[in-house]
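With one protein chain removed, the remaining protein chains of the complex are shown where they sit.
Residue numbering begins at 1 within each chain, and the chains themselves are lettered A and B in the order written.
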Amino acid sequence: MSGLLAYISRRLGVMILILLAVSFTVYLIFSFLPYDPASLTCGKNCADPEIIAANRIRLGYDKPFYEQYWVFLVGLFAGRTYGEGQAEIFCAAPSFGYSFQQNSCVTDLVGNAIPVTISLAIGSLILWLVMGVGLGVVAAKFRGKIWDTLSTAFVLVGTSLPTFLTGLILIVFFVIKAPWSPFPPGGYTAPDVDIVGWFLSLVLPWITLAFAYAAIYTRFVRSQILEISTEDYIRTARAKGLSEGVVLGKHTMRAALAPIVTMAGLDFAGLLGGAILTEAIFNLPGMGRLSLNAVVDIDLPIIVATTILAATIVVVMNAILDIVYAFIDPRVRV
Amino acid sequence: MLKGKKSLKVAVATLSAAVLAGGLLTGCAPANTGGTLTYLTNSEGWTHADPNRNYTGLHIAWFGSYMHRTLTAYDRKAGAEGSTVVPDLATDTGRASNGNKTWEFTLRDGVTFEDGSAITCEDVKYGVSRTFATDIITDGPTYAIGMLDGTDNYKGPYNTDADNDVASYDKAVTCSEDNKTITFNLRRAVGDFNYTVTYLSFSPVPKAKDTGDGYDLKPVSSGPYKIQSYSKTDSMVLVRNDKWNKSSDPLRAERAFPDKIVVKFGQAEEVRDQLLIADKDKYAVSLDALLPTNQSTVFDADGNPKPEFEGRAINVLDPYVRYAAVNVSKLNCLPIRQAIYYAKDFKGLITLAGGQAFNGDPADGVIKPLMGLDYAKTGYASDDPNWKQEGNVAKAQELMAQAKMDCPELHARVTDPKRGIVYDIADSETNKKASAIWVESLAKAGIVIKFNFIEPGSYYAVVLDPSKQGDLSAAGWGPDWANASTVIPELFTEGAGFPLSQNWNDPAYAEFKKRSDANLAEPDRVKQGKEWAALNKYVMDQMWVIPGTFSKTQEIWGSGIGGAFFWEPQGALSFGDLYLKK
Partner (left out) sequence: MALLSVRDLRVQFATPDGIVDAVSGVSFDLKEGETLAIVGESGSGKSVTNLAYMGLLPKTRTTITGSVVLKTEDGEVDLIGMSVEDLRKIRGKDVAMIFQDPMSALHPYYSIGDQLIEAHQAHNEVAKEVSRDRAIELLALVGVANPDERLKAYPHQFSGGMRQRVMIAMALMNNPKVLIADEPTTALDVTVQAQILKLLRDIQAKFKMAVILITHDLGVVAGAADRVNVMYGGRLVESASVNDLYENPLMPYTVGLLDSIPRMDQGHGKRLRAIPGQPPSLIQLGSGCAFAARCSRKSELPNGKCETSPELKAVSAGHLVRCHLYDSKESVK
């Protein structure tokens, strides 16, 4: 047990180092982009070099890169104050800075966006796993038959139809042209405000996102099953006289679980960084839209925060997968 | 005693308003009053809701209609009449003295914020002072900084540095003893300062409620509606401001129709258009222009609304003029500039952009006909017998022949296949196609043109740098307010706001500068307008820009919306006049 604890704390230590490196790199990259952050602070008035120069000093963009990074790190652990006098703003730790374009502390913005993205990601994950694994199994079981052909068609449509178009088609046919539709044309309702509204606001986005992923998973699960079917231990299972159902449902699927969980874990982690197109078409204020708008507006504090966060999620998910693996694969459990 | 007098006055005013309102209730009001008006927009929240940070016509029109009052405002009328300035918070449209360098406005009685407290001169003065805090109150127009006298070392109300020259601001803007009359002392004569103060950056802000940047999320209302909730990622909900004094606000008194106003942000553009085209919510209005791909669904080939969209869509001139700015310091030869003007294939370019019906008419200058007082035909473009939509090769060749004699050096460069002239343009697929049309049409006149495609995000940063600007630069400009004082001097004066023309070494500049400066101080608005129109023609005679189009925009709203018209000075719908049809 102490070995496991040591393993976990070592993993956490490495994770923190990775995150420091990630944050430093992200900060470095954005400091050397050909944008002058000061010239983004005055809008139309930025034709006036005097205003730009004054803002550069007042907002600390004149300081060297490492000093700005240090201030950022300190803010992360101790919070950070912006402005002075009546305009003073304090962003409590962990402070990722303040967005003057959103008039809010970045941490608050991220805190608002994450529940939306998690709602979207979890629902669609469930949906696409059910669809993808189900269709993949059917396609593999009836390899070469009509069901296989149909699932191939589904894969083709799902992988080639852009998410944006899928979403738009759903909105047009299930909202705009459907007076009976219980679904809103977009927007997000918090579950603590209205749980039914939350569900209804997410059904179409879930389907949209799951559609694309389910296609990929169908193809993946089908090929995994076909590959595992040629394994010696599957022949052993048959030789034992097990029924085809047990061979497929138990022996084959158990072996396919590890690659599917890995893929789902990483896809899920990627989604937590934001599903930009789905969030955009369905007007869901999640991480994807936060990141996208930050990029469009060149809102550096948000870009830095969302980039670091996306990296963190992937790093954490890898750690989780390592632990989950120990449960799935007895060979990892030593 | 004084206080009592004032209270009485307020009471009388309130009474008369109540009587008036009662009359309305039994009259036509019930037909139009009440309900929830919904706006749909692709924007992620308002760029700004803080009055001092609002700049664009759309935002001024919206917030000005519902929440933020200013000393003076544009009359909310269709057509050129809308460009007339009328009193709003002030009792009149301002009183100038000292050769237009001192302007005085007196506040009406009974004007209040949403908490019921009276709006005073100090509130207006405080609001204007925020403009100086350029690191926090960003994006808003900075006319106050440029115009107020002696405020060079003033850094706004938040700055706590010892060298923040607060005294200079207190001298530049003063309040009368009764705190009702505000006086602005300007560093130069500004004949149309009462137009300047229509900007929301001259709105009152209660100091006690100011939180700097955070005020952008919860600005205090002085108008008929106040914010109930506002989330940039979701929606803004306005409800009636029960402390709003109808009698103190003749501009909005009989027009604040809906009970509730909702703005839904972040609508995907295609979804937004489809919702409105399908009339899914007949009480919804799009805050954005219709997508070009949906133009033909709503309008016929001539640009008129199809029968099913009659009365709920418009195709109108937007506030912008699109043109190719000429870098006169480089193209310092009039016949060559004129040759480019005649050789250009307007027809090819406008067809590429989607046709004249939706993209605009040929421009005959930099002032748009929308600016009724300042516009007069210049005799160029459609009115020029030598100008042809598809380009007049013969005329252009003739001018190039003359250029060969007048300015042989530049002529040699312009016609040299290895050098030619350089056109700055934002990098896009459409612009790449447009460049081919330019190359082909100018080649017929023997002019070689090369294109410098610039990343759209950094386009203006590049071309506004004189060392990087080419010979021609694609540009568009809309007036800050309905006065060409925000067009002619801004585009063609050295050190002004949008100096792409670099025309200050041109022999014709001296006369231009003299006339333009004089006209800025001209108090007679009609006279001033005529001179702007004359200067517009002067600019064209010098061909300091190659005119492009008076561009257009398409708007759509639900079938249940009444009262809509295009409010010309703001280039937006008359939001404050919209009502829900019963």
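Brief remarks follow.
The criterion applied here is as follows: a contact is a pair of C-beta atoms (placed from the backbone, for glycine too) under 8 Å apart; a residue touches a chain by one contact, two chains touch by 3 or more.
The shown structure was predicted, so the numbers you read here are calculated from the model rather than taken from an experiment.
Here is the thing to keep in mind: the chain we left out touches A in the whole complex.
Only one residue from A:Leu200, A:Leu242 or A:Met263 touches the chain missing from this view: A:Leu242.
Of the candidate positions A:Ala255, A:Leu277, A:Ala294 or A:Ala310, contact with the hidden chain is made by A:Ala255.
Looking at subunit A, the residues touching the absent chain are 143-144, 231-233, 235-244, 246, 251, 254-255, 328-331.
Note that only the chains that are shown with their structure count from here on.
Chain centres here are Cα averages; for subunit A and subunit B they lie 40 Å apart.
The part of subunit A that touches subunit B in the complex is made up of residues 34, 39, 41-45, 47-48, 51, 54-55, 58-59, 82-89, 98, 100, 102-104, 112-113, 167-168, 171-172, 175-177, 185-188, 280-283, 285, 289-290, 293, 298. Residue ranges of subunit B in contact with subunit A, taken from their complex: 44-45, 55, 133-136, 138-142, 155, 157-160, 207, 210-214, 216-217, 231-235, 264-268, 270-271, 274-275, 278, 280, 457-458, 461, 464, 497-498.
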